[in-house]
Each structure stands twice: as C-alpha cells, then as structure tokens.
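I have placed the structure first, in the form of structure tokens, so that the comments after it can refer back to it.
All protein chains but one are shown in place.
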Amino acid sequence: MRIRYFAWLRHRVGTADEEIELPAEVTTVGALGDWLAARSPGFKEAWQTPGVVRVAVNQTHVTDTAAAVKTGDEVAFFPPVTGG
Amino acid sequence: MRIRYFAWLRHRVGTADEEIELPAEVTTVGALGDWLAARSPGFKEAWQTPGVVRVAVNQTHVTDTAAAVKTGDEVAFFPPVTGG
Amino acid sequence: MIRVQCAPFDAGAETAALTAGRDDLGAVVSFQGVVRRGDGPDAVDAMTLEHYPGMTERELERIEAEAQRRWPLQATLVIHRYGRMEPGEPIVLVVCCSRHRRAAFDACAFLMDWLKTRAPFWKLEETAAGARWVEATAGDEAAAARWSEP
Partner (left out) sequence: MIRVQCAPFDAGAETAALTAGRDDLGAVVSFQGVVRRGDGPDAVDAMTLEHYPGMTERELERIEAEAQRRWPLQATLVIHRYGRMEPGEPIVLVVCCSRHRRAAFDACAFLMDWLKTRAPFWKLEETAAGARWVEATAGDEAAAARWSEP
C-alpha cells in the first residue's frame, strides 16, 4: 500500500510517501492512522489532534474513519486544504 | 423647462424633447405629467397606466409625484429601464 | 471608474489595465453581459441600446459609489455601451477588486442588480417579426430589492 503525506504533515513525518505492507488486521482508515502513528511520533501528534488530519483513499476524500482500506489502495494524509 | 422622452414613450409622444413654458400652477411632477397628458393622447395613455412611466428631475430618479418641479429644471419621462 | 461608450471593449484588456502593477488585490470578480441571440421566432438579429446621456454617467457613478460604501473595494470598473450591437458582442462590464472574494462577488452582483433597475438604458431588439422594446422584468426588480438596507 502506498501512503502519501502533504504540506506540513510531510515535514512532520519526514517523507512524502512510503510503501507499507498492510497488516491483515488493519482494514479501516482509523486503524491505518493508528498503526502509522505507532511508527511516527510526528504523525502521532497530528493524528491525535482532532480536526488536523484529513484523509483521501484512492484520491477521494474520506471523512469516516470506518472507511475500508486494503492492499493496493493509495492513502493520503494531509492538513485541511488552503488553495484557491 | 426642458422635457425629454425616451424609448417607446418617445415614439408615443412623437418627439425626443421639447421646451415648454411651465404654467404657474404646475409645481409638482404629478401635475406636470397631468398637464402634458392633456396635450398628448399618446403620453396620456401611458401616464395613466400605473407603473409604466418613470420620471427623472435634473437627471435624478424621482418616485414621489409630489416632488417639486420649477422653471429651468430638466424633466425626463421614460419606461422602466432595461440596460445591463 | 465608469465609462459609457458606443465602441466595443476588450474585457480582458480592461481588467488587466485595472489590476496592472497591483499586489494588494486578492480577488478580482468580473461580470460581462453579452448580446444573446436566443432561439426560434424570438431570435435577436441585433439590439440597439438607447440611453440618457448625462444622467447615465451620473447614475453609474452613484451606483459605483454605493458599492464602494458597502464593501471594502480596492478598485472598481463599470463600462456600459450604447448604440447598435449584434449577438456575441459585449454590452456591459463590471469588475470589482477586493482583498477577499465574498466582498468582490457581492459588490459585483449588487452593481449589476442596481444597474439593471436604475441606469437609464433601454433595449430595442430587432427580430424577424420586427423591432420591439425589451420589457423590464419583475425578476430584475426582485434582484435589486434583495440589496435594500434596513
């Protein structure tokens, strides 16, 4: 599974993207975030602060942490957008 | 006093503008309209139909028929505007 | 800035001139009205805009000043044509610049709504059935009324 980070979350994590082997028990966006948080203190701090981290699965916004993720998906984590 | 007519009201009256000698007893927009209506059947029909004739005194919209007019003013009569 | 003219205008060039060299504008909203041909027997071959020289300029200046009073605008432009024009030609251009987009959008919509009900212009359309004066619409009155202040 490909994981991508953007903007200041990319700085906190220290990488723009990474390939991970998705553990079998990680099947939702929420569980994936928790699993990544256990590996990265920078990500953990942001992930545990409400309203700070947004998620897209296969380039589509996801707001429900119960949304499914599976091997082969591209999952992105980023702060609220500020374009326009 | 200079009187001006625009758009289809100009066609009805048959002139774009005219100079009149303002009778002493005509001191309001309403009285002026009535006085002009007595001279022009085309103007009279439009003037007596509610909401059809708009008035400007010295190039400023006037909505109150009791508004004052006097010798030297420029008074314009026209249909609701349709620019833009 | 307001301008009343017979000649066509280039909306892009006018807007570029208004904003040239400025780095304090966050939002530039523009409205351009264009002669629309329309369909069927009502199709318009051309349109002639009559206006009231002198009052037109004064009224547009009043409307522009009112927009500047209501919103924090850094630059405004109103160009309105008169005379004969064909489908596809521009009739009117309104540009509003502000730091923030909401003020620019609202001011531009307001300027058009007030212009439509106050600026002394009248449209004469040429169709296959002959020439006819365009009638004012209740929709335009309602649009202008939504900007009335308490």
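We just call them A, B and C in the order they show up, numbering each chain from 1.
As a working rule, a residue touches a chain if its C-beta (ideal position, glycine included) is under 8 Å from a C-beta of that chain, and two chains touch if they have at least 3 such contacts.
Keep in mind that what you see is a predicted model, and the values were worked out from it rather than measured.
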item: Chains still shown that are in contact with the chain withheld from the display; value: A, C
item: Residue of C:34, C:65, C:131 or C:145 touching the missing chain in the full complex; value: C:34
item: Positions on chain A contacted by the hidden chain, ascending; value: 4, 6-8, 56, 59-61, 76, 78-84
item: Residues in chain C touching the chain absent from view; value: 10-13, 15-16, 19, 21-37, 86-88, 99, 101-102, 104-105, 108-109, 112, 143
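Heads up, the rule we're going with is that only the chains that are shown with their structure count from here on.
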item: Interchain centroid distance [CA atoms averaged], chain A/chain B, Å; value: 72
item: Centre-of-Cα separation between chain C and chain B, whole angstrom; value: 26
item: Centroid spacing, where centroids are CA-atom means, of chain A and chain C in whole angstrom; value: 48
item: In chain A, residues with contacts to at least two other chains; value: none
